[in-house]
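Below is one structure. I have some questions about it.
Removed: one protein chain of the complex. Kept in place: all other protein chains.
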Amino acid sequence: MEANTQIIDLQSLASGDILQLKTYHFQGKNGTKKAYIQANLHGAEIVGNAVIYELIEFFSNLNIEQIEGEIILVPMCNPVGANQRNLFFSTGRYSPYDGLNWNRIFWDYIHESPDLDTFVKFNINLSKEEIYHNYLTNIINNFSHKIKEINNSRSLPFSEHLRNVLQSLSLNANYVIDIHSSSVSAIDYIYSFDRRQKSTDYFLLEYAILMNKYDGNAFDEAFLNPWLVLEKKLNHEGRNITFDVEAWTLELGSGMRVKEESVKKGVRGIINYLTYKNILKLELIKPQNKTKFVLKNNLKHYYAPQGGIIRNRLQAGAKIQQGDTLYQLLTFEKKERKPTIIDIQSADQGIIYDVSTNDTVNQGEYILGIFPHV
Amino acid sequence: MEANTQIIDLQSLASGDILQLKTYHFQGKNGTKKAYIQANLHGAEIVGNAVIYELIEFFSNLNIEQIEGEIILVPMCNPVGANQRNLFFSTGRYSPYDGLNWNRIFWDYIHESPDLDTFVKFNINLSKEEIYHNYLTNIINNFSHKIKEINNSRSLPFSEHLRNVLQSLSLNANYVIDIHSSSVSAIDYIYSFDRRQKSTDYFLLEYAILMNKYDGNAFDEAFLNPWLVLEKKLNHEGRNITFDVEAWTLELGSGMRVKEESVKKGVRGIINYLTYKNILKLELIKPQNKTKFVLKNNLKHYYAPQGGIIRNRLQAGAKIQQGDTLYQLLTFEKKERKPTIIDIQSADQGIIYDVSTNDTVNQGEYILGIFPHV
Amino acid sequence: MEANTQIIDLQSLASGDILQLKTYHFQGKNGTKKAYIQANLHGAEIVGNAVIYELIEFFSNLNIEQIEGEIILVPMCNPVGANQRNLFFSTGRYSPYDGLNWNRIFWDYIHESPDLDTFVKFNINLSKEEIYHNYLTNIINNFSHKIKEINNSRSLPFSEHLRNVLQSLSLNANYVIDIHSSSVSAIDYIYSFDRRQKSTDYFLLEYAILMNKYDGNAFDEAFLNPWLVLEKKLNHEGRNITFDVEAWTLELGSGMRVKEESVKKGVRGIINYLTYKNILKLELIKPQNKTKFVLKNNLKHYYAPQGGIIRNRLQAGAKIQQGDTLYQLLTFEKKERKPTIIDIQSADQGIIYDVSTNDTVNQGEYILGIFPHV
Partner (left out) sequence: MEANTQIIDLQSLASGDILQLKTYHFQGKNGTKKAYIQANLHGAEIVGNAVIYELIEFFSNLNIEQIEGEIILVPMCNPVGANQRNLFFSTGRYSPYDGLNWNRIFWDYIHESPDLDTFVKFNINLSKEEIYHNYLTNIINNFSHKIKEINNSRSLPFSEHLRNVLQSLSLNANYVIDIHSSSVSAIDYIYSFDRRQKSTDYFLLEYAILMNKYDGNAFDEAFLNPWLVLEKKLNHEGRNITFDVEAWTLELGSGMRVKEESVKKGVRGIINYLTYKNILKLELIKPQNKTKFVLKNNLKHYYAPQGGIIRNRLQAGAKIQQGDTLYQLLTFEKKERKPTIIDIQSADQGIIYDVSTNDTVNQGEYILGIFPHV
């Protein structure tokens, strides 16, 4: 079957040119569920575009009965970030205009302070499907209202406009998948949420970070948080419901590089997950191993204790014990008689999951991250 | 009298050079109050350095009886921001390392979730001075503990280190003044807080923005918020106390420019405020006019509805009625037969308080801000 | 009469969007001369776009008899430069890819080492028109050949591609006008070439810089230099010919700002120049005053002798005597007891023609420029 495509004007530039989004829609014959997949929200994180290319190829070879519901794919979902350069570096992690992290711009219904108590009171005895429908209607109406009230003269910041476009496409989805890469150099992993752990295994990745601490305004969190909050409230009132909505951020490989192995893992994981969710009618791969979870607030980050040049740093994926030398720092402090090498030992036991791109550091620059105790 | 000075190593660079802070301390013969004044937290906002220069000159000509307590001045409080360039532009508004707004990095005791109920229970019947002392001790201890627990191997991000250094100097002050400028082009104004409005007039500025909505982690807010929260709690328990702590952000003039009139206004206002607070034993200027307050959440911001070139924009300070043409947008959209001029009308009545630096805009870039109804 | 327009695909971006040029052609009923006018080659220098807008409006109101020959206008001639931002600053003076100054990328026929001795030998006795035609043919053929030999696999750097597109439009023109602004803040002036001084007056500007020293690869120079070299060779052989080709760079106002007075001066000057050259059949304004010439290699540039904050700087247009205080430098050097103000005196007598945008400087940053002895 063939994708329907849609072109959306996204940003009119000073030069009079227009940056656009192109979306690819695969609509199955039956089914009402919707999966939404985007890539390259941060400028350097390009692997997901190749994953989406492979998915479009793959879906194009399916017949219309093999898809139930709708799959929307948006590669290059942030052209401003993707096209931005400083020298040959992809520096589009933050909006050049307001410094906002492109993945902290999203709208979370909960921030509108909706009266959930009243909602729960009126919906507590309805079916799961009815509650889903009523709540989704509230979210969509509230969001639409915000967009309608944009004043033509005042207009709005680009980061808010981008958010509006991407969330208009995805707020009513059941499953959203946002494909990132480490901005630096990393192993492949996935971000997962509380009450959604069990689906994680079907992505067939070794590691997951569990978002156990609210961070705010990321694409996945802004989508799922309103549902998690409602579930909690309902639970508190004695209704234990898990709605059929899930959000995922895949972290595939490293910034500015397309590692084909990461592409393959991403494609395999997404197809298997959509099969598990019955959007694809294909043979499910039963996970052999359970994904290992690391709590978000347990991650250990290392920063340069002083400026210098990093040598002999351990690589992403390395298992380390407390006291192991993680890297050497060659420093050129003027007061020292000679350049000096300092050994930096690990304060943690675990696995190095990412390491920085640049072996030169000023004091306080990021060096590496550790998944402890896995 | 002469200032005592202190030099603090702030950041060791890759090259082995070290960026330092230099602090200037004027210690009066008597008195225990402390005022802390810093400038140039954002790279382009340089006017405050000239203000501090003039204050140092002024204080140096006072005798030791004319100062009661201590005044600490920190010009160039963020050398990373001040020295940063892209071409000849001062682009140091956000940390180059993590994209953080340099004025959203600060530590707020409330974020540590202290048990204020217990604190209030044990302190409710003490004197204002005792409560102040006990609470300040808690804040300082908590902050010191965070600094002590920094792991040598993990170290910490530079933005956190800068925060630690600046807050170590200021957390125990009574009055903190953070001198900013508009990063773009603006009139002079001041940020004020709830329950502290009455001191505002003594800065002798025409306009103030009232921080009626918690924003978070700015220098002034991180300093004052713990006290505001405590005052509220005490009030709730029947004790109506206003502690002798205040925080101010001055916005003097425009980015990258030292307008001498803004320097004069800043110097005059700060000296008068410190006189009002009895740190300086000088003649007080009684404000002729009350400062006009605008609520933070009432500010109106205008963004480019499409890309193009701005022409005939009204300037900062202009009074406008609804429907007035604020600016013209000359656009070069390729689908139009010819370049086109669009008139943008104001949706608001009030005063333009800032306008952007750059007359070229991509869609969604900032154009100007309005104080409505003043 | 109405412009014919042409759209040219210029750069395909990572996101799949395409930056385009739009050119506006006014073709008179008679005449064969051609004028080419472009604007905004450097990102911050936007005034010329407004000039071209006004020219398009103006030419659209002429009838076809009032134009003899062809006028081509290219606003936003470098969309990469115009759209580029760091924060809200237009930093597009150098290519982000290779650091090249966007106005030093152009192709100069002379750099191909053509055998001009042989050309002169064979053409020395032909008419001016025949020599013009033969030489232009050589230039165009050589340029076309370079473009044809571009290898599809190797392709070419974007700066070279942009050059090819802009010079394809302009190499066979008689008059090229490249509208710049000062990247900093400046008075209005024009760049003129040897053997072309007399036309300068018709632009009705007070000052001109005479390009008496070959700099290389700027748009105006790359266009005119081959003709200047040929004229010299012919002159040496006894033929004193001035070909009907001229090149001009207008410097209108300041970077990132559209000063309407500069727009008016630009429009007036270009219309008058084209009238003088008989491309427009309008009434010529006879210049009341001769344009004052400054030799390029006589310009005096001032740079910061140390880091600090500039105060009380004289503005562009100020007349100065040797010894006048040009600006004060407020420095914060750590070894000094207090911040210090240094007065910087002029080593020159003349007129300040530009001053930098930023009042903060690291050592060696640009401060201002002087036209000496005018």
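The letters A, B and C name the chains in turn, as written, and every chain counts its residues from 1.
Everything that follows uses one rule, which is that a residue touches a chain if its C-beta (ideal position, glycine included) is under 8 Å from a C-beta of that chain, and two chains touch if they have at least 3 such contacts.
All values reported here derive from a predicted model rather than from experimental measurement.
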Among the chains presented, those that the missing one touches: A, B, C
Which is it among B:P79, B:G255 or B:P305 that touches the chain not included here? B:P79
The missing chain sits against chain A at residues 3, 5, 7, 20, 22, 24, 43-44, 46, 49-50, 52-53, 56, 60, 75-76, 82-83, 85-91, 93-94, 183-184, 256-258, 260, 307, 309-312, 330, 332, 334, 337-339, 341, 356-360, 362, 365-366
Using the document's contact rule, name the residues of chain C that touch the chain not shown here. 11-18, 93-94, 97-101, 151-161, 300-309, 326, 331-334, 336, 339, 344-347, 360-366
Touch residues of chain B, complete complex, unshown partner: 13-20, 22, 76, 79, 82-83, 85-88, 96-97, 99
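Here is the rule we go by: only the chains that are shown with their structure count from here on.
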Validating interface symmetry: for the copies chain B and chain C, is the fraction of residue numbers used by both over half? Same or different. same
Computed distance of Cα centres, chain B from chain A, in Å: 34
Chain A to chain C, mean C-alpha position gap in Å, rounds to 46
Using mean C-alpha positions as chain centres, tell me how far chain B is from chain C in Å, no decimals. 42
Residues of chain C engaged with two or more neighbouring chains: 20, 22, 76, 82-83, 85-88
